[in-house]
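Coming up: chain A.
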Amino acid sequence: MRDTVLLLAMNGLIWGLIIALIALGLSVIFGLLDIINIAHGDFFMVGTVLAWFSLSATGNFWIGFIAAPVIGFLIGAIIQRLVIQPIHGAAALSIVATFGLSLILQEIVRITFGATPRRMLAPIQGTIPLFGVDYEIYRLFAAGVALAALVGFFLFLQHTKLGTWMRAVRHDRETAVAMGIPARRVYVLTFGAGFALAAFGGAVAAPITTVDFRGGVDVLPFCFMAVIIGGLGNLPGTVAAAVLLAFLEGLIQSVADPTVARISSLVLMSAVLLLRPQGLFKGFTK
Partner candidate 1 sequence: MTRRYIEIGVAMGVAAFLIAVPWLIPALTDNFWVSVITEILIWSLFAASVNLLFGYVGLLSFGQALYFGFGMYGVALGIDHLGLSFWPAFGFGIASAMAMALVSGVFAVRLSWHYFAIITVVFSLIFYFLAVSMKPLTGGDDGINFSLPPVFRFGRMVWSLTDPTFQYFFVLAVVSLCFFLMYRVINSPLGKGFLAIRDNDLRASLIGLNVYVLRLIAFVMAGFLAGVSGALFAFFGRYASASYMFYQVSGEGVVWTIVGGAGTMFGPLVGTTLFIVIREIVSSHWEHHSLIVGLLAILAVIFAPKGIVGLWNGWMMRLDERDAAVSPAMTLQADP
Partner candidate 2 sequence: MSEPVLRTEGLTKRFGGLTAVDNLSISLASRRVHAIIGPNGAGKTTFFNLLSGLLSPDGGRVFFRGQDITGRKPHEISRLGIKRTLQVKSVFPELSVADNLWITRQARNRFLHPFRPAASDLEARSHVARTLEQTGLAGLASRPAGTLSYGDVAMLEIGMAVISEPSLLLLDEPTCGMSPAETGRAVAKIRDLARTIDIVIIEHDMDVVFGIAEDITVLAQGAILASGSPAEIANDERVREAYLGRPEDEDFVEEAAHA
């Protein structure tokens, strides 16, 4: 019993770090572009599929770690330019647009990859004993990579020109434009970055989950939970919320149905929305 609790809790923690990457992508899109991106879960799913295709094409798993975010970024940038920009990011229309996008992505994957879910072998096999449990090495590795990516992204935001532009536009659009920051380009790059983050998360997660054209459907509500509970526009908060939620769900799953775990997260999310919509974590809010 204790083993299972520990195991599920650790799984939760690791999954939380990976989801944090994906949720961060959503937070960046939602926070900067004000778009409720229904297709975000599918961005993650596309990442897992890209990882699969890179592996079967080249025989090298690690190529996926590069291919997924790069291709994801390009796709995201193109989508922003072709679809979001013509509608000026208008709120309700964006929801319909991203809903349509979600369908398109799922169908394209279904056509190219197929409808049957498949599993990918982890590039690092084996387990090591941890807290009295034999834990898969790849999971630990994945958590490490996710953590590194998270740190890397925050460094990017703080120290690069593009990152600073993103922060400026998010903070105060008009002033940023007045200061000569090319807002439109920032939007394109932001959407691309959001896709890239989610796709990278997908590549990292591919061996621990199934590669399935419907793989995004479950991830989507979770990302929104992390963004809302962490606080809109609060990027570190989103990360913290993602990890916390996944960890809690892992714990609850050891004593109850996974569905119960999901319901309790949703109820928590409703409570936050109703009582403290700016999120549970204080921090660098909008």
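Regarding selection, all candidates are chains of the complex that A comes from, given by their letters.
Everything that follows uses one rule, which is that a contact is a pair of C-beta atoms (placed from the backbone, for glycine too) under 8 Å apart; a residue touches a chain by one contact, two chains touch by 3 or more; residues count from 1.
Note that this is a predicted model, so its numbers are computed, not measured.
Here chain A appears alone, and the candidate among 1 or 2 that touches it in the complex is 1. Note for the complex: chain A touches candidate 1 at residues 34, 36, 38, 83, 86-87, 90-97, 99-104, 106-108, 110-111, 217, 221, 224, 228, 257, 259-260, 262-263, 266-267, 269-270, 273-274, 277.
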